[in-house]
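Below is one structure, written out as structure tokens; the observations come after it.
Removed from the display is one protein chain of the complex; every other protein chain stays in position.
So, subunit A:
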Amino acid sequence: MRAIYLIARREYLSYVATWGFWLSLASMPMFMALGFGLPILIESSQPTRYYALIDESGGALEAAIESQRSASRDARAEATREATAELLGDNPAIAAAIADAPEPAEKYIRVYPDVTDIETLRPYLLGEQTVETSDGPQPLFAAIYLRQAAGGAIDVEYWSTNLTDGELRSEIRRTLREYMQLNRLLESGVSPELVAAAGELTPTVRELNPERSAEAAEVTTAERLPIIVAIAVAFGLWIVIFSVVNMLLTAMIEEKGNKVLEMMLASSRHHEILTGKLLGVALVSTTLLLVWGGLAATVGLGLQQMPFAAELPLGEIMAAVLDPALVFPAIGYFIIGYLMYGAIFLAIGSLCETLQDAQTLMSPMMLIMMVPLFLVMVAADAPDSPIIVIASWVPLWTPFIMLARLPQDPALFDIIGTTVVMVATAAAVIWGAGVMFRMGALNQANQDTVKGWFRLGGKSKPG
């Protein structure tokens, strides 16, 4: 036990002294900040586009587009208000803040150049000449020509050097399609009031849970929190395991390359070294989880003190996170998952002198590790999909996929069966990794030995 403690302690202290550990520590909050902030950043960093709209039909199409764009702006503002109210509740302070907030900057602004034919506008579109705007002289992003033929057909010529930003083109196409449809209805004798009323029609949907009585059957947003939290925890576990097993692998390779292992074997047994290393890195993972959990709790508590977040369902989120039905399986899945992957990566490391040596063996493992990342997302929407059910029986994926499935009440047989298979596999993997570690540590096997096992009809090459 002393050797295991000393090895684990040395491993822990050596890991926390590395840049990799601090990067891992910063990665989760960094990714979360990026996840929330990047779309906003991208949106706010988009340049304003200036376009010219030339209506050759007499002005009706232009008016329709302007009207639609104005209506879209109002609708967006209303949608923002509604979303905020839904999220934060009826908070007069927030409502006032939103009302006072400046209009968001338009992404596309119409300009009115003195010339209208395409040959004259071409230099503006090519950036050789500029138009005067509120932001100063700017090139023209697009020139749009609208023509109406006999019989109501509309032709749009959209001139632009930008082939990827099609938002404006789509908006104009959509607006004109609605304009054409509306005109056809009006020509057919449908009253404008009826068309407007028809546009307002929408069903009221109530989502109900048949497991409850009619009065209490309505499903609320808070009820979906455990599912969201379980998926987040599954991702968190994946990131932790992925981070630390890589640290384990590189440290093992370094130790093998430095010829430290045999010095260690003179003082301790293989299983003590293996266990000590796994334990040391498990402590590193625990530190990561505690720091991330503490950070999330601090941010949550901090947010709760803010007036605008007073009605955020932070209590429900915390309850979902700390729900024993999630916490205990998460701890169990983490331990088993970590032991399986950790033992495999340690064994790989013990067979290799350099990272290049390890790459051949690592590639299939990385592919195996990436699969649950995608399946967890699918499991959120379709926990009973045959692919998800089958995948959750694959022991290396069970910790992540079953964790995501748990809040959606999978069959008891699935829970018990996958757990038994996973634990049995973990025991076999740890035993096998121990044998490989023992052989690798004494240079009796290397990466070629493993490759030899998978060579069809070939013999394994002794190390």
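What we mean here is this: a contact is a pair of C-beta atoms (placed from the backbone, for glycine too) under 8 Å apart; a residue touches a chain by one contact, two chains touch by 3 or more; residues count from 1.
Everything that follows uses one rule, which is that contacts and distances are computed from a predicted model.
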Report summary line: From "ABC-2 type transport system ATP-binding protein", "Glycosyl hydrolases family 28", "Peptidase C69" or "NADH-quinone oxidoreductase subunit NuoE", the UniProt protein name for the chain not displayed is "ABC-2 type transport system ATP-binding protein"
Query raised in the report: If the hidden chain were put back, which of A:Ala60, A:Ala77, A:Leu265 or A:Leu355 would touch it?
Result: A:Leu265
Requested in this report: Quickly run down the residues of subunit A that touch the omitted chain.
Outcome: 2-3, 6-7, 10, 14, 17, 255, 258-269, 272, 442-444, 462
